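All protein chains but one are shown at their positions in the complex.
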Amino acid sequence: MRLLETQGLVKYFGDTHAVDHVDFAVAEAEVLALIGSNGAGKTTLVNVISGLLRADKGTIIFNSVDVTAQSVHDRIKAGIARSFQLVNLFDQLSVLDNVALSIFTRGDKTRKLMSLAELDRAVWQEALQVLYLFGLEAKATMLAGGISQGERKLLDVAVAYALRPKLLFLDEPTSGVSTREKAPIMDIITSIVRKERISAAIIEHDMDVVFNYSDRIVAMHGGAILADGPPDEIRRNEQVIANLLGAAP
Amino acid sequence: MSTLAVALETRSPARVFAWAIPIALALLVLPLVIDQYQTILLSYGLVMGIAALGFNLLLGYTGLLSFGHSAYFGVGAYVVALMVKYLGVASMELFLIGAIIGSVIVTALFGFVCVRYTRIFFGILTLALSQVLWSLAFKFFWVTGGTDGLRVPTPTLLGAVSGKGDKIAFLAGPYYYYVLVLFFGCVALMWVIVNSPFGKALQAIRDNETRAEFVGIQVWHYRWVAFLVSGVFTGLAGALWVPLNGLTTPEVLYWPFSGELVFMTVLGGFRSFAGPIVGAIVFNYLKTYAVGFTVYWQLLMGTVLVILVLSLPTGIVGSAGRLLARWKRAR
Partner (left out) sequence: MDFFLIHLLNALLYASVLFLIAGGLSLIYGVMRIVNLAHGNLYAFGAYVTAWSVGLLAAAPLSLQYLLIPVGAIAAAALGAVLEPTLLRPFYKRPEEYQLLVTFGLLMILEDVLRLVWGPYPLSANILADVMGSVSILGAVYPTYNLLVIAIGAVTAVFLWSFIYRTRFGVVLRATSQDMRMSSALGVNVNRVYVQAFTLGCLMAGLGGAIIVPSQSAVLGMGVDALILSFIVVVIGGLGSLEGALAGALIVGVVREAGIALFPEIELAVLYLMATIVLLLRPAGLFGRA
């Protein structure tokens, strides 16, 4: 069953078609990689689907519901979440607070003015569990602005994960992180999403990461989809090789 | 899980009780040791503390710097004065209810316009709207008394304690305790609000508006509610202030008064809970004694503000906290 499907999605920036009539689909419990050179339209596509930008044309169907005109808030309620390429966290709040916030909003608890946040044990227990999953429990009380880049990247994903989405968009989850740290981060992320049958669409530039972790690869170029298929097929695709991978070794 | 216990314990807001209780006791007992003039002066400080507390919900916790909070203080004050003038009311409780209703209406309206914007647009919009109110207080002088303002006699507290008779004794006695009780109430209420899930959401919006949106927080709504709460606290302060002053004039709606609120909050430290309160009380004393020195005390205030922002951005409370931490480490 297709969890997400876009039909003829278009986004203009002035005269440029950043996203040019894209038909993009994600199945349930699937991990796919979204690749393409800079300017190919990957982040714009994610921005449009997640609601940061409005589509100029086309439709977005999520879980059989047309979400094209829905607000960010509604899309999150429907089950779409995302992390950001340039880490976007609440730097003056603790690591634990960052994750707890997602859990509070998920339960519509942030509307409560008159109860103390500390008293809601269930939320904090869950937040701590999420931190354990991501290996961040040791940093629970530190401010998000004070932990390492790799930890911030993981926290960014954890905050999105804590919303318990059905579809998680990850924008370059390993960028800015040393090569040695990339694999552990991807291991953690993919084991979590696979175990809970969350679909993940990961924008990545590092081809090792792409080929090692994804079930399916979607390659974009010039705002349109160039190729779409399992890793082996993509590896052999001539256009992809020419535009993205360079000559075969 | 013991980690959870540790995590919650070290950041528990309940630790604030260590400071709060001795100070509360001191405030309760103070009138017995200081003279009447000083007690009334302190009342002014407590009232401004409530106003600053409200103001800082927006600045310190939501990241919105308002230059027009005099509007809500003034609304509170004028509602009381108009209730006296047109309805002959003398009950303090009715005054408070009226002030709250008036503040809710004005902040809901102003907030609706202002919170769509941030930073400089927000700042100047709030300033501009407060100037509109100020100019209305002037122009409709047959209602508001114009520059002469409106007199407000001492009110009746709880239907029982009358303000007639020795005014100074009333203000230094029953009225002080009335203000004090409301002060404790407001502090407690604000403390709960900033430590609630709602308060956390506000801080998230302050730190990263985009991420807050993507965690499911409807930023505009939350800002609007924060604006509302903030304005009502300040309006309440305005209502409490009028009987102390005996009179309300358009001065209380004019922009320098908003400037005082900004100043006292920055002085005390806008990144802490108690900072605005400390700043308000300290400022109150500074103003009372400085005005005796010089009429150019806005110059003084502006200079100190610039110095504060340049070198002591965390204000009194923040700097004291840092000194305390350093002293503890040195032992």
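Which chain is which? They are A and B, in the order written, and residues in each are numbered from 1.
The criterion applied here is as follows: contacts are C-beta pairs under 8 Å (C-beta built on N, C-alpha and C of every residue); 3 or more make two chains touch, one makes a residue touch a chain.
Everything quoted here is computed from the prediction, not taken from an experiment.
Student: Any idea which chains on screen the missing one touches?
Tutor: B
Student: Using the definition of touch stated at the top, determine which of B:Leu157, B:Val187, B:Val215 or B:Met301 touches the missing chain.
Tutor: Missing-chain contact among the listed residues: B:Met301.
Student: For the chain left out of this view, which of B:Leu25, B:Leu87 or B:Val113 touches it?
Tutor: B:Val113
Student: Just name the one of B:Ala26, B:Leu136 or B:Leu324 that touches the chain not displayed here.
Tutor: Considering all chains, including the one not shown, the answer is B:Leu136.
Student: Which of B:Leu46, B:Val84, B:Leu127 or B:Leu157 touches the chain that is not shown?
Tutor: The single option touching the absent chain is B:Leu127.
Student: By the contact criterion defined above, which parts of chain B meet the unshown chain? Give residue numbers in ascending order.
Tutor: Chain B touches the chain not shown through residues 59, 63, 65, 67, 113, 116-117, 119-121, 123-125, 127-129, 131-132, 135-136, 139-140, 255-256, 259, 262, 266, 296-299, 301-303, 305-306, 309-310, 313.
We adopt the following convention: only the chains that are shown with their structure count from here on.
Student: Please compute the C-alpha centroid of chain A, do the same for chain B, then give the distance between them in whole Å.
Tutor: 42
Student: Looking at the complex, which residues from chain A come into contact with chain B?
Tutor: Residues of chain A touching chain B: 50, 52, 71-73, 76-77, 81-82, 84, 88-94, 96-97, 100-102, 104-106, 109-118, 120, 124-125, 128, 137, 140-141, 159-160, 163.
Student: Enumerate the contact residues on chain B facing chain A in the complex.
Tutor: Touch list, chain B to chain A: 1, 3-4, 6-8, 10-14, 192-193, 195-201, 203-204, 206-208, 210-218, 222, 225, 229.
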